Structures are given as C-alpha cells and as structure tokens.
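All protein chains but one are shown in place.
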Amino acid sequence: MAGKLEMRECYGQALVEAGRENERIVLLEADLRKSTMGELFRQEFPERLFEVGIAEQNMIGMAAGFALTGWIAVASSFAVFASGRAFEQIRQSVALPRLNVKIGGSSAGLTDTGDGATHQSIADLAIMRALPNMTVLSPADGIEMKGAVKAMLEVDGPVYIRVGRIAAPTLYDEDYKFELGKIVVMRPGKDVTLAATGTMVHVALEAAELLAKDGIDARVLNVHTIKPLDEEAILAAARETAGIVTVEEHNIIGGLGSAVAEVVSAAGGGPVVRVGVEDVFGQSANSYEELLAAYGLTPANVRAKAQSLLQRA
Amino acid sequence: MADPKLVAELEEKAKMIRRNIVEMIGDTRRGHLGGSLSIADIVAVLYYHTMRLRPGDPSWEDRDRFLLSKGHAALAQYAALIDLGYIPKEELYKLKDLGSMTQGHPDMRKTPGIEAGTGSLGQGLSVAVGMALGLRLAGKDSKVYVIVGDGELNEGQIWEAAMAAAHYEVDNLVAFLDYNGLQATGCCAETMRTEPLPEKWAAFGWHVINIDGHDIGQILDALDEAAAVREKPVMIVAKTVKGKGVSFAENVAGFHHGEMTTEQYKQALAELA
Amino acid sequence: MKAKALRDAFGEALVELGRENEDVVVLDADVAGSTRTKMFGDVYPDRFFNVGIAEANMMNIAAGLAACGKIPFVSTFSFLACLRAGDQLRTSIAYPRLNVKVGAGYGGLSDSFDGPTHHSLCDIAVVRSMPNMTVVVVSDPNQTKKAVKVVAAYDGPVYLRLSRAEVPYVLPEDAPFVLGKGNLLREGSDLTLVVAGVPLARTLEAADRLAKEGLQARVIEMPTIKPIDREILVQAARETGAVVTIEEHNIMAGLGSAVAEALAQEAPVPMEFVGIKDTFCESGPYDALLDRYGLSVDDIVAAAKAVLGRKS
Partner (left out) sequence: MSSQELIQDLKERARQLRRDVVEMVYRAQSGHLGGSLSAAEIVAALYFHQMRIDPQNPQDPNRDRFIPSKGHAAPILYAALAARGFFPREDLWTLRQVGSHLQGHPDMRKTPGVDMTSGSLGQGFAAGLGMALAGKLNGQDYQVYCLLGDGELNEGEIWETAMAAVHFKAHNLIPIVDFNKVQLDGPVSEIMPIEPLRAKWEAFNWHVLEIDGHDMNQVVEALAEARRLDRCVVIIAHTVKGKGVSFMENRHQWHGQPPNEEQYRRAMEELGGGQE
C-alpha cells in the first residue's frame, strides 16, 4: 500500500479546494477547527469561516440560516457532538427542510483515542441514518475523503460525513473517481463477503489476505455511502457468496451492520454477521491500534467471524 | 412620534389578524390561540409597514425575512400571509389538516412566505443569526426579524445564539421578545424565572428597547430606533398580554393551546369585529 | 372497546409509584400538563421539578439526582427527550449507567397535529445505539402501568416510550410485563408478525384478516426493543419462516432493524418492514396519519402476503 494520508487533513484540504472553486461555501466551527482542520479553510478564507464557540446546537442553527440565504454551509465538529449534541437541531433545522448543510463529523469512531468514551463516536451512523433526507458518507482513505467532500458539496441537501482522526493507509490512486451511493468492489471473491466502511476497509482487505491463506476467497466491499445504501451490490453479494460479514468502527447496533441486515432480510437472503463495537462504550487508550484490538476491529477477528459464518452456512 | 393615521391603519390590520387567528381555530379545533394573539400587533407592523416584501414573489431575494422562533404562534403569521395572498384564502379553514399549508408548526417546504421550519423551541434565534450573517456576507441589505417567546428563554440555545449575535455584531437582525409572562405550564415566573430580561440581553451585548407590545406607536418607534443601531443586534422587549384582544383568553394559560366553545367563538369574533 | 390515553395511564402509574417509593422524583420541561406528570406534581410537589424549557439541563439534573440515590423519571415529548437532550442522555446517563428513567411522552405520530417537528420517528434508533440503555415501548394502558413499576424496580437507565394517544385495552389484564421478554399473543405457523407499541391493535386486526384467508400469523408483541428477546424471535423464524415487523417509527434502525440484526445472524428468513418509510410526516388526525404513512391494517396484510411470496 502506498503510504498513509491524514483523513482530517484531506477533509480540510478538500474544503479549501472547494472554497477556491465556489465562493458560496461557508464553514462553521465550534472551537475545534484546529482538530477538524477547518483551520486550513480559515487561513485562506477568513471571511467565510465562522467560529461559534462551544455551542454546537447554535452552530447547526446558524448553518441552517446560511443555507437559507443561499450558501452551502459546512459545519464541523467532533462527530460525537455534531451528531449527538446537535442532533435535534439537525433533524428539525436541516433534515426536515432539506437544507444545503453539510456536517463534518470529525474524530469519528474510536480515533479520539485518548479522550475516552465521551469523545468517541460509535453511534453517529445509526442516528444520522435514521433521519429522512440525510445522506451519510464514510470514506475509506485520504483520496476517497477528498472525492467524498467534493461529491458532498455537489449534493443539494443535507449530508453527514464521517472523518477519522487517523492517518489511514491509502487504498486508491489519485485518479480515483468517487461515486456517491455506489459500492466499490475492492476485491472480487465468491466464498464470503466482507462489507466494510471507513478505514475498516483496509482491515477487511487484510482479513481477506488471511482468508486467502486458508483457501477462502473473500469479496471485499467498500461501503463508503451508508445512506442511500447500494442495495444492488449488497444483494448481489448475498446471492453470490455464502454470507456477509460487516465491519465498522461503530456500535454493531444501528449502523452499517444493521443497514445490511435490513436489506438482506427484506430479500430473504443469506446470513449477516456484524463486526464492530459490541454495544459498549469506548475507553481511553494510548494507541489507536490497541483500542481497535480491544474491540475486535482486527483482521484476525474478521477472519474468525468469516470462518464461523462459513461453518454455519 | 408615529403618524396617527398610520397607527390607526395598522391597528385595523392587527384586528384583522386576530380575527383570522380566531377563525382558523373556530369552534371545532384546538390551536395556539394565546401566543398568536399576543404577537398580532407586532406582526401587523412588520408585514404591513416595516418589511420589504413582494407578496406575489415569496422568494424575491431582496426581501426582508421574518421568523417565528416561537413556531407555535404560526397562526398570526398565517393570518397575515393569507390576507396578503401568499396562502390561498381557503387554507384559513384547514388548520393542521392533512396536506394543508397551515401546518401545526410552520413548514417552509409547505407554505409560501414561511422562511424556516420552527416548532422545537429555542432554535429559531440561531437560525435568524445565521440568516443575518448570510445576508450580510452576500452584500444584501435585507433585515431579519424574529420573534422569540419568553418561555423559550429557558432554552440554553437562546443564550448561545444571543452570545453569537453580539459577537458577530449582526445589526441586520431585530428580535422581538414576546414578553407575555405565560408559558405552556402556566406563569413563566413560576415555571422558570427568567427575569430580569432587559438586563440579561444587555449583559449578552444587545441593544435593548422596552415597549408595550400592543401599542402600535411604540412598536413603530422601536423599529425606527432599531434601524439606527449599528454593530449590535437589537432586542425589543415587548410587554404583551397572552390572548390579547379576546377577553376570556387574556392571561389565561389554558388558552396557550386552547379550544373555544361555539359561544366563546362567537364572542371572540364579536369582540374583534 | 374500552380505551384510555397512555399518557393518563402513565400519570396515574407515577402517582401510585410515588406512594410506594419515596425515592421516586419526577422532572418535566414545561409540558407537565401534556405528559401528565403534573398528576405526580400535584400530589408530591416537593418531589417534582419543572425545569422550564431546558431539556438538556433537565436530563443532567436527573443524572445528578440519580447519582445521589434518587430514582428520577424524566418526562417530556420523546423527540426532545432523546434528540434535544440526546448527548446528555448518552454521556451523563447511559455511559455512567445512572438510574434514570426517561418517560418519553408523545411517541411516534401521536402528537399528530403538531406536525413533523413534534413527531418522534427516530427516537428508538437513537436510544438503541446507546450502550447500557434499556428500551421499552408500551402498547396498552394496563401494560403502561405495569411497565412503570417494572422499570422503576430495575437498576439502570431506561427509555420508556409512551404515547399521547387513546388506546384500547388490547392485552389481557393479567398479561405479565417482563423486561427483555416478548409476548406470544397468538400462535401461528405461516408467518410471524412482530409488533411494538400502539400499532398492536392494528396488527391483531391484520392477523384476523389473514386468518379469514386461511393464513395463520403468529403474533409477538415486543415491548422491550433492547435487549431484544432473541430466543422468541429465532424460534418464530425457524417455525414460521417469514417475519413482518410493525412499528410506529422509521423503518430504519428501529424495531425492524433490531429483529433483522438478530435473525440475519442466527436464523435468516425473509422479512418485511412496516413503519414510516424514511420520511417526515405532516400534521393531521392521528389515525389518518397512521393510515397514510404505511401503518394501516391493509399495509400490514399486504406486507404479510409479500413476505410469504418470498418464503422458500
């Protein structure tokens, strides 16, 4: 794999690039812009950056106000606050009126490793997914992050994008074209499917390597768009392989795993096994990898889950 | 001092708005009577005098904006919008009906002339601050008018918005505080004491004007004063009476979301004739 | 059929509970008349706190009360309880496993006229995604009263979804309420209807209609959405081979999703999801809204037939 890129830097840079091309983009920040990398945008467009202080609810309300006056309003904060603290504001002031507000959920998943459970976001996909009119994105690497930010700004409506505080292994070339709502088959395979989102895609790819050594041919899907979900690709995987293992840096309740289970169940298809944080709060850790290991977000665990699925199938 | 002829005209408009509010609820429905009646005079001045509007072109980009942070008082706004032709007349009798333009709380996607969806309290002021900033940034000289309820001041987000508006010196934002002293549960002072109100807004960096919210002349003067204020948001603290204009509803918490008997309905219309 | 508004049942249950247990305190956010917690406040004014329109604040005050050994029932409209104060509920109550009960009034579409801002159609998704949280959705007046007592006796955070609506007494008076257990209300072998909350009566009616057409639907009421009763679900899936879920909630991430999660892993069968189809609704009469947005008896019957068509 060709090096690593900081997800949040790519988010910040992509906003700057978009800001150059489109003068109608404003960015709102809630006292975390140096963490979200919204700071990059401020440096180039200070007049289009609004710092609202620690007041996420107010920030979302203000973003709605910007959208109502013809601006593309991007609001970033930590995912846990953007999605949680301001959820009611997003529902009423953004999703209900289908406003052109983009929400960047930074330090998502377990990537705010040291700050512990209060700062880790493992429910954002579940709650954003439950909102009508909302598009939910979760890119897998830095290149895809840039493409996703660009695509998000082209959507006329509310979008939530998940941004990890992590240097993620790069999976794509610079010429990668991000297609919203379209699953990317990262690796073909006929025995079992590993459907992953965000930076868990590379974990799934590594698991597929391990499975290959066991003689198991695993298909790997990058589900970068959680909503609207690419049902066709999910159903094809359910049909053509023995079952699906979902992998997400999120509670196994309500997120990617549930979305896939819903789709597959509706069609009466094969088994779905979920790998993720098993409905517990996170904790602080010294290293991110350590935390992933503590919650089973490892290639070895994905392999084990795939094997158990195949044994039962 | 405001022109007496203008004042008289606007007083008539306020009465018409009150009549429309009462008709919307009628004797068969429940609706937010009290809080709609308390803002009728302010709504009349804004829609029939102060605001720059083109009723035939609801999305005219140079219009002034009006929001109800206290979204449940939408009836007062609907009344004006119906009279001005934004909303068809028949909607007057469809309050909260399935598919109606007169939804229980204002819905910008359903109703021409509504600028934002509000209803969950405490959010509208933030939206107004965002609008004011957005307009200023776009080089527009449009103003944003917003009415905030006094009970709503319990909501912390209001103070978040208050702080932000002062910080950004949004002088194209004029807020009214509908200081009617009653909220859903009863007396504001008993539910959650919010006084002293002018001091709070001043401490949060606003230019504060105190008026009687049913005195058209005072509303006009306050808006004149507000127009001259620079680099500060303006809060017009309007002392009002919940249910104003309908004697049996005045200062009665039960008419926050009330139901009128046929007799009361007839009486209300007679009082507003 | 005899009926009662679930909020009245809730208010009455709180008063009884207050008599039995002095540690019970009740908080409300300026909607005590609507949620009926006012009934408690009238009898026990010193154990009742109306914090004004400040849900976030209320939720955290409750956390503090619980941290000092009280059993707070926090009540407001459900969308405010779990959305406006969602971060507070998650961080200050679910995370530290504090003994707070959220009496979430006006669930689903029951505040029908107030429109989509006041409808609560994603609350289950939100609270279900919070670790440590128990999620209960009540369906009839008797059950509401029982649930209040059971929930109060349980040590931990509970989200109790209530309703404004007047609901018939559909469950037998002696029907038990056990946390974490589904209720088998009707045997059947062709398919299973899994329902939570107020649509129970409609579901039973749909089962009657299906029976007339010779289709025997098993009916399971699932008042505890979390933790979900896997056992009863897996058995039903194995024995009937098809499942329809019925809920007054977005079809995404709620009851249907919980059932799909459980079954897709252990006993995959075709499913249909009856609920609000990922849309905001509008103002209107309650029953008309349920009909219009996909929760009519016809909708349930149609879903049952559709899922039978995919049964292998």
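Chains: A, B and C, in written order; residue numbering restarts at 1 for each.
The definition used in the following text is that a contact is a pair of C-beta atoms (placed from the backbone, for glycine too) under 8 Å apart; a residue touches a chain by one contact, two chains touch by 3 or more.
No experiment lies behind these values; they were computed from the predicted model shown.
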item: Neighbouring displayed chains - absent chain, whole complex; value: A, B, C
item: Contact residue for the chain not shown (choose from C:Asp28, C:Asp87, C:Asp140 or C:Asp190); value: C:Asp87
item: Touching residue (missing chain; options A:Tyr11, A:Phe41, A:Phe81 or A:Tyr172); value: A:Phe81
item: Full-complex contact with the absent chain, from B:Lys200, B:His214 or B:Lys242; value: B:Lys200
item: Among C:Ala67, C:Leu184, C:Leu215 or C:Ala288, the residue in touch with the chain that has been omitted; value: C:Ala67
item: Candidate in contact with the missing chain, chosen from A:Met7, A:Leu40, A:Ala55 or A:Ala73; value: A:Ala55
item: Positions on chain A contacted by the hidden chain, ascending; value: 29, 31-35, 51-55, 57-58, 80-81, 84-85, 114-119, 283-286, 290-291, 294
item: Chain C residues that touch the omitted chain in the full complex; value: 25, 46-47, 49, 51-52, 54, 56-57, 59-70, 72, 87-88, 91-92, 95-97
item: Missing-chain contacts mapped onto chain B; value: 122, 154-161, 163-164, 166-167, 192-194, 196, 199-200, 202-205
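Criterion: only the chains that are shown with their structure count from here on.
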item: Contact graph of the chains (line, ring, star, complete, other); value: complete
item: Most heavily contacting chain pair (counted by C-beta pairs in contact); value: A-C
item: Centroid comparison with chain A (C-alpha atoms), farthest chain; value: B
item: Approximate Å spacing (C-alpha centroids) for the pair chain A, chain C; value: 29
item: Gap in Å, rounded to a whole number, between the CA centres of chain B and chain A; value: 41
item: Touching two or more other chains - residue numbers and ranges from chain C; value: 79-80, 84, 116-117
item: Numbers and ranges of chain B residues touching at least 2 other chains; value: 107, 117-120, 156
item: Of all residues in chain B, those that touch chain A in their complex; value: 61, 107-109, 115-120, 123-135, 137-138, 140, 156-157, 160-161, 163-164, 167-168
item: Chain B partner contacts - residues on chain A that touch it in the complex; value: 26, 47-48, 50, 52-53, 55, 57-58, 60-66, 68-71, 73, 88-89, 92-93, 96-98
item: Interface residues, chain C side, partner chain A - complex; value: 79-80, 83-84, 86-87, 90-91, 94-95, 116-117, 122, 125-126, 128-132, 226, 242-243, 250-254, 256-261, 263-265, 268-273, 278-280, 307, 310-312
